[in-house]
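Missing here is one protein chain; the remaining ones are kept as they sit in the complex.
And now, chain A:
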């Protein structure tokens, strides 16, 4: 993929919203780091938004494997975020279909379908609604292979679900429940940051022989626009990506938070602080080596996510990196996360790990 095209990132619908944008990283830095470029096809792409990229991935998944199925609440009509538009028309209602409103049933059904050797691509309409399905995912899907001594598995299972804030979603349309699933060996948890990443990571997730929970940053569905190759391509799972090279501090995040961290990096640069930015991409099993290498170089680490700070996945990163880089750390690991409150309706911005909070933490850590 040409370096130039990677730079052609724009802020879609910036008017009025503007707080977030898609971020694909600095092309030169990415190329220098040798990140994932070779794995993306060289074909030209169109500029599309994130839900369209997801839609392309689902088209390809259904097209390339006749044993793949897409289902969930309202997906037959294109889904509430339009991610499944056109799928039912093209692949028929036997492969793309609406389910009743019953998340536990959707997840359990998907486990069974996958256990017969199919690719079950289930949608939970909002990540906030995934909790009725939690038992099926944690107790049935994640442990199927282990407890049957590898006789059975549901590796073809992928559960897609939009997560995170949208500015005014309130208590039940904004949560980031990724950490709950990161506590479950047997699952993979993936969160993309941009349209191009979303397409490649989703295809990799669908084809991965393990059950995957794939959270999509719903704030970016329409807002993030970038060039996405039209062909079939996959991005590697469990590989973090250094998307900005730096020397003073390492910043780690995933999903929509990357855009916030990038803005903070740019502001910090004005103060002469050089930040290295890493997109973790896969939360479990996660790429400790890339993070360790970066922290060994910078000596400082900041982790940031929207979910509440206590017990968030940032805590796991902080603990692991402290173990691995104790001698190299020059400051305590900083965490800039959501507050330990339910996701609020009013004062959402107070809750959120905003750019200025990140910037303050960068400065405090660098000047420790």
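The rule is short, and it goes like this: contacts are C-beta pairs under 8 Å (C-beta built on N, C-alpha and C of every residue); 3 or more make two chains touch, one makes a residue touch a chain; residues count from 1.
The working rule: contacts and distances are computed from a predicted model.
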Consult the UniProt record of the chain that does not appear here and report its protein name from "Pyruvate dehydrogenase E1 component subunit alpha", "All trans-polyprenyl-diphosphate synthase PDSS1", "Elongin-C" or "Transcription factor bHLH148".
"Pyruvate dehydrogenase E1 component subunit alpha"
With respect to the chain omitted from the figure, which of A:67, A:143, A:328 or A:357 is a touching residue?
A:357
Residue among A:236, A:285 or A:344 touching the omitted chain:
A:344
Footprint of the hidden chain on chain A, which residues?
73-74, 76-77, 80, 98-102, 104-105, 125, 128-129, 131-132, 167-173, 309, 332, 334-336, 339-342, 344-347, 350-351, 356-361, 364-365
